[in-house]
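Quick one: the structure is below, and I'll ask about it shortly.
Omission of a single protein chain aside, the complex is shown with its protein chains in their original locations.
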Amino acid sequence: MQWLRTMVRIRLFEQMLADLYKAGRLVGVVHLSIGQEATAVGVCSALKDGDQITSTHRGHHHMVARGLDPQKMFAEILGRAGGYCRGKGGSMHVSAPAQGAMGANGIVGGGIAHAVGLAFAAKRLGSGGISAAFFGDGAANQGVLFESLNLAALWQAPVLFVCENNGYTEFTPTDAVTAGESIAARAAPFGIPAVEVDGDDVVAVNRLAGEATARARSGRGPTFIECRTARWRGHHEGEESYAKPYREPPAAADPIDRLERVLRDAGLAADGLRAAMEAEEEAGLAAALAAAEAEPEPPPERALEDVFA
Amino acid sequence: MQWLRTMVRIRLFEQMLADLYKAGRLVGVVHLSIGQEATAVGVCSALKDGDQITSTHRGHHHMVARGLDPQKMFAEILGRAGGYCRGKGGSMHVSAPAQGAMGANGIVGGGIAHAVGLAFAAKRLGSGGISAAFFGDGAANQGVLFESLNLAALWQAPVLFVCENNGYTEFTPTDAVTAGESIAARAAPFGIPAVEVDGDDVVAVNRLAGEATARARSGRGPTFIECRTARWRGHHEGEESYAKPYREPPAAADPIDRLERVLRDAGLAADGLRAAMEAEEEAGLAAALAAAEAEPEPPPERALEDVFA
Amino acid sequence: MTSVSPSAPVKRLAPALAEGIATCMRTDPRVVVWGEDVRIGVMGPTRGLVDEFGSERVLDCPISEAAFVGAAIGAAAGGLRPVVDIMFSSFAYVAFDQFANQAGRLRYMTGGQVAIPLVIIGSAGAAGANAAQHSEVPSALFLAAGGLRVVFPSTPHQAFWLTRAAIESDDPVIVLHHPALAATRGSLEAEPLSLGDAVVEPVGRDVSVLATGLMAHRARAVAKRLAGEGMFVEVVDVCTLNPMPWNAIIASVTKTGRAVVVDEGRLTCSVASELAAGIGERAHDALRAPVRRLAVPDVPIPFAPNLEAAVVPSEEAIAAMVCEVARA
Partner (left out) sequence: MTSVSPSAPVKRLAPALAEGIATCMRTDPRVVVWGEDVRIGVMGPTRGLVDEFGSERVLDCPISEAAFVGAAIGAAAGGLRPVVDIMFSSFAYVAFDQFANQAGRLRYMTGGQVAIPLVIIGSAGAAGANAAQHSEVPSALFLAAGGLRVVFPSTPHQAFWLTRAAIESDDPVIVLHHPALAATRGSLEAEPLSLGDAVVEPVGRDVSVLATGLMAHRARAVAKRLAGEGMFVEVVDVCTLNPMPWNAIIASVTKTGRAVVVDEGRLTCSVASELAAGIGERAHDALRAPVRRLAVPDVPIPFAPNLEAAVVPSEEAIAAMVCEVARA
């Protein structure tokens, strides 16, 4: 039930950003995750307090799924003083380490190794925590992924490698730039359990993530999960201004509808539940956005702070 | 027969360097390939004029196998004016692009992608040439290898990836830093034919290399060959000065003895053939070394040349 | 700069860069283009090329900068003339060994046996809230790495000719372009620019301002403004950074006796530092005031637009420093 709510929240959060972008009220480059909600929620719902995630340029869904405050996310994305990163990170860099979201990253693949290190630290410090690295299919062509797989396997680091294969690397279909049949298969030779899963099936994702976290927590090392999902929107908002049409319309397997159906079939979701949730979430997000937009810009002297401790 | 001669030449060349090092007559860091002759000869004997190789910090055997002139190699390694690189490359960087040896490289993994590009260029220019990238087991943990495999597979580049697994990454046994069972297995998920071979069996290496070159020349793309071999000496000459004993004695499967036995069994090698070859090669190399040592240092102004065309 | 001829075609900067590539591709079949999404041409400089030259010569790459820059080095050594679009020039960091230790060293390390006729194009500079990892001007890093030619055109004319010069060069050349100038219009004059050229415009007598890219634009705007107040600023657009056009620079500084160096890189070990140091050595006696540097302070580029604006040298900041130096 909480899953449904979180997925709804992600969807609405992102749709609000799409609208804001269209209205010219967002700055910078904004990558939305609509359609990929199940991956984020399926994995993050298997994590605990004290665990950590690293994320990507397309990371809002991970952050919402990790429980971050939409107001502080909006504020960050809008470049306001009260954003998580004090307005210095923006859409691609929303992070809240204290809440288990070490960081999004503008560099494709840039955060994967961080997750290995976070996992190693947790293990060494005996905190019981684990970590999860989210990355896209495009990042599966970055060398640092393979180096990180090797290192994690050697260290038996308690880390989940979560590849969100949404079918596109920017404007190029994944298979045009990704040789071989499967991304998960690339992890197996490192001796890492590697599975593919329907990334739009939050139940399935959560089950695998649960197995993986159990493996990690019990000292049996890393797991690789390739979530096959779809990117409903373009690579970034506003791309129509120059990108010729390049995409197949995504297969309409709405992960939220699917979860709703599952809940309904299990007799867990009453009629109108989703609509009610949507209304609640919409109200909450609208308030969060309004509060964020009411915030001031960061004071200029802040530009010179936070380089060094 | 030519194989035996080349392997003997490599062995003697390297032993002369070992002696020179011991005598304090070499400068810089010198990595010898004794024990790995069959890999170099097996692969290079499958190449033609116009093909290219890229090599590593431990690359003398590749260069000799590619037919480079020992005198110009000695001169380079000694830092003399007449060296292949005019004395500016040294042991780790001997190269002769005009003779199909694009370059050795002091950076582990640094030359692998170059081989993909050389292969692509040959294909695009229709030269009929192919390329081979030599690298060690240690380089199998460098991200650029995986990126290069992917790119080569996508481009169906006519390139051989030749991993010389000699059991050590500097002072560390390969399996201590290399997760999984096999390095070749890491290439297969990219859709690249990947095989392991006894790298001390020059006949077997040559057979596989021949298949791979045929595949490449006929437009069927890259091949990955993992040659299992052994490094007879340390990581570099002079390491005893600080490196505590760390190695198992290498299994004494001398690739040269093995080839000799094969030739003998086939009735191709008369008694005394090898000894005669050794004597001839020794004489030739001694003359080459003497000529190289007699050369002057490079003129100082040369230090400022060759940065830009 | 060349005088404006009425017949010269008017182009925007990014398309002028693309036109520079296309011109070379038309005459030289060895020129190929690759990078991420170069067919769509996300960043501008490769847009439209695939239509004319086909997908055999314009190749979309995986996100594998180290491999495709390395492959370009190999391809260059193997007889092609690859033009690689790396998108944001700071993505070079994931492939930096291929820049610094390979492209920039191989010719030297082989004693000149091999040439690397390779061009790498990347955007450089802040263009509105792209934050730290997508807003830098890393020209100093390419210069410090060594062995790399670097150009940074600020007008369509410069972009067209310097791109051509880059592709025709037998050396690895980094071509930087500023995303905030992509749509800047200008005419493509017939008179070419070469590697090593600077563009002095306007000519002035009171203070020399040395700048590149967006900073050169701003410097020209400041010069225009101050000219109305009777102060004549000479702007030296250092559109090629390696080779560094020392003659033009020293000639200007010797004439004015005063210099302000404006840089969108961060201050420490910047191009501005290099220029200031080099001027100090070469024209110390002609200086009537200390050379001053105006650069991004030693911070990453912040996301919030107001903070970004606070750290990137503005016209106001340039004008203020110019006036200070003029009075000193």
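For clarity, chains are labelled A, B and C in written order, and residue numbers in each chain start from 1.
Rule of thumb we're sticking to: a residue touches a chain if its C-beta (ideal position, glycine included) is under 8 Å from a C-beta of that chain, and two chains touch if they have at least 3 such contacts.
This is a predicted model, so every value here is computed, not measured.
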What are the shown chains that the omitted chain is in contact with?
A, B, C
Any idea which of A:W3, A:F74, A:F120 or A:Y168 touches the chain not displayed?
A:F120
Hidden partner chain, touching residue among A:V144, A:A230 or A:L285
A:V144
For a quick check of understanding: of B:K88, B:R124 or B:R215, which residue touches the chain that isn't displayed?
B:K88
Among the options A:R11, A:H31, A:R66 or A:R86, which residue touches the chain absent from this view?
A:R86
Listed in rising order, the subunit B residues that touch the chain left out are 27-29, 76, 79-80, 85, 87-90, 92-93, 105-110, 138-139, 141-144, 169-172, 176-178, 242-244, 246, 297-298, 300, 302-304, 307
Over the whole complex, note the residues of subunit A touching the chain we left out.
52, 54, 83-89, 93, 95-98, 102-103, 105-107, 110, 112-122, 124-125, 127, 131, 143-144, 147-148, 150-151, 154-155, 305-309
Hidden partner sits against subunit C at residues 66, 90, 93-94, 96-97, 99-101, 104-105, 108-109, 131-133, 138, 140-141, 143-147, 242, 244, 265-266, 268-274, 276-278, 280-281, 284-285, 287, 289-293, 298-300, 302-303
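The working rule: only the chains that are shown with their structure count from here on.
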Using the contact definition given at the top, which chains are in touch with both subunit A and subunit C?
B
Take the average of all CA coordinates in subunit B, do the same for subunit C, and state the distance between these two points in whole angstrom.
40
Residue ranges of subunit C touching at least 2 other chains are 61-62, 64, 66-67
Show the residues in subunit B shared as contacts by 2 or more other chains, in ascending order.
143-144, 147, 150, 154
